[in-house]
Structures are given as structure tokens and as C-alpha cells.
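Missing here: one protein chain of the complex. Every other protein chain is in place.
Which chain is which? They are A and B, in the order written, and residues in each are numbered from 1.
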């Protein structure tokens, strides 16, 4: 057990799961307003009006916690040349031929890309969300601004949700990932296989 | 109104001048839109401001406030010199052919007989017609006599050239001529123009003469008595017409009978003076029936106590020691400390009268003030310090104020008389709130207490009070129906037809009309012109049959109009001398059918007098015709002359530039303490006018939230040019001051007020709405009449609210 490697601290894990839970809540409440077919989801929040009231607060909370998370992880998510190669070899990625891929640091290029897409989506969501937050802010903006904001909010939410679907699937697919985020530790083998560069660095550090 | 609201739909041309019907009478204004939509009528608006009426007008011309006589006088000359008058009408139905007495002159802005020391015309003897040996006025049907009215009229207004008028009024000449030419078209017998005016003419020191000029114009165009024509005064309150009809002016009795003056102690002389013989052969001179109306009135008031022996109680009538106790006079007396107590019934003097400071100071000199009103008026709180809005020293005011809440019209049965003289009965819609009582109950209670005091203690002259007949079913609070029946009148003995002896009305029956009134005490009628409103057939005012058989808006079965349910006055003039309508196609009103007069209206004529008998349409006048020459009826002369407002932005009368005595109305009464308070153009350079807004009703709607919402905050209107000059932007607060005080308000900067070029100078006009005050649910504001001058029209003493000088500054 002592040979397991700590990948996420308890604080990071808490932060992640808080964002995750808020994403589910904001996402479901948002989807309720996104399309009539999903309006039934508003029942989960006590009806349409409560959904309208809660959604922006949930979203804002999600954004703030995400911001904290993003600041913590941003350093590990800088793109480099190897990441570009990794991305070009996406067929090997989805084909589960990991051995052919360049050495991966703490995060692979897909994770990094996801990170930046999430950052961008979150920023668009929070800005557009504030603009269309009728109760407090919308009166300050013109109608064209509101229309753009509504459109961008929906578009960003779409991108975010799609990204999170990929994120969740990747976690399910790559065994050991969920455990990493739940318990914070990964096996050396896991680390070696998926994040060799990071593994080497950790080992170096231990020595 | 000579005509009535619904009749406006028959007009071919509508002139709104001296009023803003769309603003102040939006419901009546619907008939203008009807005339436009269905009669292809054109609408002309002449007003200092491009106002709400102008917004739907075909033609708008700006005019400097207070210069309407110049505008209309110029128009009169324009019509005459361009031969655009209805010749046959003018020749037959006006006094154009009458010869005026020798000695009648007009020089240097004054007519003959002026007494400068008294500021009045002491000798009006020359203001009349030449009377022939037969006792009749001398006429010249060829209109060639140099002293015939027509030629004097032409001569009088020949000075009013387009250039002069444009320079006085500030109306651009081309635009003015366009207006004049459009109006001139109404001289065709089948083209009719109506004039709609209101307080924009009345409230000037020359107001009555402005209205007269309009009437003269209508006579020259042949538009009086015509459907779609007439001189139409748009009354400002729903029952202000009823107020004048019932004689609630200090010099009047009900039905336009007049109170005697001090010199008229002799009853027979009083009657004789008012029953003028015809001035031309074959004329009716209907006022010859004056005594019938007078005696019936006295019988209604004093019952059995009024007898032939005591001249029907003539001695009990007050005799005026002055022409009248109008409101300005009363408040001036109050200001001088000569009045102890004041009953203020349905009136808000501190808001409604000019120079609020003077009115407030006057009220503070009273021992007691009783305010009867449904609302908590400013007058009832004149003693309360409301900051800038009413900055008084409450502790220094010792007046006892008693506020008696009254019902409003919707909380009682009764009738209202509209501008078109229709008496319309209304029914109580709600119970009054709290302790509110009807005015009748309050006055009834007061009467009983006073009479008891007189009975017990005697007093200087108890007879007029003790002799009153008060035999109502409920003496404490006579019913509105009882009072209405009393106004109509009843037979006290059988009334018979003098010709046939047939009984027209049995004793005790309601009378059918004023033709049944008698001077022998056998009839009683509280207001002769209302006789016919509540007959044996019941309450005619409650009728609601809107059938319009001729499709001309003549709904004779709807309510009841005085006199005699006649809807258009002088309607005999709608037919030519031979009795045929001038326009048999569209303007059929009354006509001679071979045996009698009839038609779509009740003929204003002797119904069986054939056209060839020569009786003329204006049966109330001894002349039988309408007067272009006002004889001695007006205070400042038989022909209207332009005089400047008492506060004039140009400081002189351009018609008489070197005669300071005739700058403003030489016959207007001015109190010494007010003369000192008139401002001059060097200090107060802008011509101001006041008005009310369609969103409001006078000062009442301060107490109504919905009205406050639609126009919440006090504002003044200034033109873009003036705003630029003063560096004022729309929405900023400005201080508007006159020589009597100041108000502060938001500036509405508008294109609708344009600077005018007057007498070579640029004159800016400022519009100041009234409504705001220091009581009610609306935002507090300044009483606009803080600014206005305490001077009135020379005839009516209606204050000059419409023309005065102010200065405007950015706050």
C-alpha cells in the first residue's frame, strides 16, 4: 500500500467531487430549461420556478469551485509538442494501443484539451449566465446582448456537457481512474502505463 | 355652445383656437375625428403650443399668447377685402346694414366716451344705432352708408394687414395666409366651419372680446345657426354650464336673469329696462317676456309670500352696489381685511385663483373659513407649512378652518349640464364615504339654523330669509328630484291659452315649457330656461333614446337640452330668408314646410311665422339679427381691438405704439396692489401661459393614483431654442419666476414651442401646466398660480391665466 502513489490530495478530491455534484445539479436544472423534452427534470428541483431560481446559484457555485480546481491544475495542463503528437495519434488512443503513444506527464493531451475546453465553457457560461440572470442582472443589458448571451450559454452548456460525457467515459474506460479520484492513490503500474513521465518524476522525487 | 358636441361631426372645417380640445376635452374631441373621418373635414389649430389637438390637425399655426383678436381681426379684413363672406346671410341676418349713431368714434385705440381717470367708458351713449322717427333702427340694405356697421367694421379692421398681424402674433405670414384662405372657403353657403374654444380665449384681460371676434367671424361666414357651425365654448367642468345657467355668478339670477343694481329700486323700471321693444319691424325680441320668467322665479323662491302687492318680493332681492362681486373682487376685499368669513363650496381658491401669495394672505385674514369639498384641498390647508410649496408661518394664522366633507357627483342623484346645454340626469353610483354629506344637506341645515336665528333675534333685514318657501318633503335635505321639478316649474293656478282659453296646465301640474310661464303669479319656475326638463310626462333629462332619424347627430330623445330641447341655437339661420336650408343636401336643420317651421331640431323661432313675414332668426335680440356691432354690451367697445396682455413681452401695443394708455385693455379693472406686481419684459422676458393636461383634471386628480401615474411630476415646457440659450437639458430642474413668486419644475424641452418674431423681437413662450400642489397622493409640487397675475377680463373678470411674463433659470 505504501507503494501506491498519491495522485490527488483529499482537498483536490473534495474539490473535484463538489464540482461534479454541482455539475450534475446545474446540468439537470439547465437541461430542464434547455428543451421541452427535458422540462420534466424540473420536478427534481421542486418545479419550474424553483429550477429557474436554483440553476444560476448552482451554476455560480460550480463555476467558483471549478475555478479553484482549475487554478490548482492549470500548471499540469500546459500543452507541449508531445501533446500534439499524442493528439495526432488519436486512433491509437481510442484503439487502446497506449504503448505506441508518446510518454505522458501527469495528464495526457486529451485530458489537457478537456481541461481547457472546460475552462472556456465555464467562463462563457458564467458570463452569459450572469447576463441572462433575469432577477438581478438582465435589466442592465440590451436585448441584443441578451440574445447573444442566451445563445452562447446554451452552446457553452452543450460543449460542457459533451466534454463531461467524454470525461466520465474516459474515467470508466481507463480502469483505476475513478479510484484515483475517489481514494487519491494509483498503483505504480497504473502510473507507469498511463502517465510514465509523471511516474518517473514521482519516483525521482521519492529517491 | 351654440351647437353641441355631436353636431361637430357635421362640420366641414374645424377651427380650434383658444382651446385645446384634444387635451382638455378628449371625449368631445371624438366628434372632430368623426368629422374628419366621415365628412372629410379639415382641422386647423392655432395655438401658442403645438399641442395634442395640433398633433392630429391638417394645419397648425403658432400664435403669441394673448393676440387672438389681432389674428381674427386680420382675418375679418381678409375676408371682406377678398369678398369671402356669406353675403346673403350677412345682409339679412346681421346688423351689417344698421346705421351707427353719429358721434361714435375710434381714435388712438379708444372708442368714444372713455374716462381715463376711472379706467372705464363712462359714456357709451354713442355706441348704438341711429333710431328713426318710427322708433326703429335706421338701416341701409345697400351697405353703402359710411356709418353702416359693415363699413365701420371694414374700416376698423383695415389696420389689421397681414404684415401688422404677423408682427403682433408672431405667426409667419405665409402660414397665416394659408390658414386665412382655408377658413375663407367656409364662406360658401354649403361649407360650414365650427369654432371650438375654451379658456384659452376666456382667460385673458381681453377674453370676452376674443370670443366676440370669433363670433363676428362666424357671422361673416354665415356659420351661426348652421349644423356643424357655431361658436362652441368647451366648458371646463362637467357642470360649469349648469353653474352659469343657474346664475351662480354674483350679478346673475337663474336663467340669465340679472340682479338689479343699487339704482334700480323701482320694480317697474327694473322690468322695463329688461324688456326691450323690437328695434326693427316684425321682430320678436323675446326678452319682452322677461317679467314672466322673473315672477315665476320669485314664486318658486317665495311661494305665497311673493304677491303682486309686494312686487313679487322685489325688495328682498339684493341690489348690487358694484357691477359684481366676482372672485377677484371678493379676494381683494378679503385681502384688505374687509371679509370675516368665507364659505368655500366645491372650489379650491388658493390653487385656482391667480397670485397664490395674495390669495393665501387673504385667507389668513379671515376669522373663519368653511370648506365644503369631497377632497382635502390646498385651500383647506392653506395654513399648513408645506416647505417650499406653501411656505407660511402657521402660528401667525388665526383663521378657524372648518372642513365639511361632501359627496361627489357619483354619490348622488342629479343632473349635469354639458357644454352643449344638455341636462343629463345621473343616478347615484356609490354611497358616500365616512361622514360625507350632500351639499344640499349641508346648505339645508345651515339655512334652518340661520332662519331660526333670524326668527328669534330679528336682525337687520330678516325678510329674505324668513319669507322663503321651503315646502319640501324632506326639509332637512330636499331631494334632487324635488329641486329639479322646482327648476322646471309648475302651475299654481290653471294656466290657459290666452287665444283660445284652453287649459294648458291645471293647478299643481308640472309645466311643459317656458311658453306657459305667466307674469301674474299663476306659475312658478326656478329657472325658466330649464322649463320643460321635468314635465307632467316625467323627467325628460333621464331620457336615453339615441335615435337619430336624420343621421345628423340630432338625438332629440336623448336627455333634454335648454331651451325647449333645442339642440342648435339660432337654427332658423340655417335656412335662407325664404325658409329653405342653405344646403338642402347635407345641412338640413329647420325649414318652412309651407305652414310651419320644423325639421331635425326644435326651431329657434316663432313656429308659425312664415318667411315672408320678415321675422329674423336672432329672436333674443331686439334687432332680430345678430350684432357685428356690440352696441353698449361690452366694456371696452363695440368692435374688438387688440390690446396686449397686462404683462407684455414687447412692452407696447404695435397698433398704437406711442399710446401707453392703450397698451393693455383700457377698460380692465386693476387693483392698485396688483398693478405694482405686474412684471416687465426686461426682468421677465418670456411669455408664459398655463393650462391643464389631459392626464389630469384640474387639482382634483392629485388625489387619484392612476392620474398621478400617467403624469407624475410637475414640469414646464420650453422650446429647444430657449433651452439651448439657457443651457437647459430635458429632464433638468428649472426655476420659473414671475414678479409674484416662483415654482421649480422639470424642464420638458420640445420642438413644439418655437420662438416667434414679434414687433421685431424674438419672443420665447413657456408652457406651464397646472395640477400639482401640496395635498393628495400625487407628488407634491408648486401651485402654478403662484405665478399668475391678479387681473381679469374687463367684462367677466375671468383672470388672465393665459398670458403673463416669467423668467426661467436652471436650478
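Some notes on this structure:
Methods note: a contact is a pair of C-beta atoms (placed from the backbone, for glycine too) under 8 Å apart; a residue touches a chain by one contact, two chains touch by 3 or more.
Keep this in mind: contacts and distances are computed from a predicted model.
Per its UniProt record, the hidden chain corresponds to "Formate dehydrogenase iron-sulfur subunit" from the list "Formate dehydrogenase iron-sulfur subunit", "ABC transport system permease protein", "FAD-binding oxidoreductase" or "Cytochrome c oxidase subunit 4".
Here the missing chain is touched by one residue of B:67, B:714 or B:738, and it is B:714.
Of the candidate positions B:55, B:105 or B:144, contact with the unshown chain belongs to B:55. When the whole complex is considered, the residue among B:268, B:402, B:730 or B:811 that touches the unshown chain is B:730.
By the touch rule set out above, chain B reaches the unshown chain at residues 22-23, 26-27, 29-30, 32-34, 36-37, 40, 50, 52-56, 58, 60, 694-695, 705-715, 729-732, 746-752, 777-779. Listed by residue number, the positions of chain A touching the unshown chain are 1-4, 32-39, 42, 47-49, 51-53, 94-96, 98, 132, 134-135, 138, 143-144, 146-148, 150-151, 154, 158, 161-162, 165-166, 168-169, 172-176, 178-180, 182-183, 185, 187-190, 192-194.
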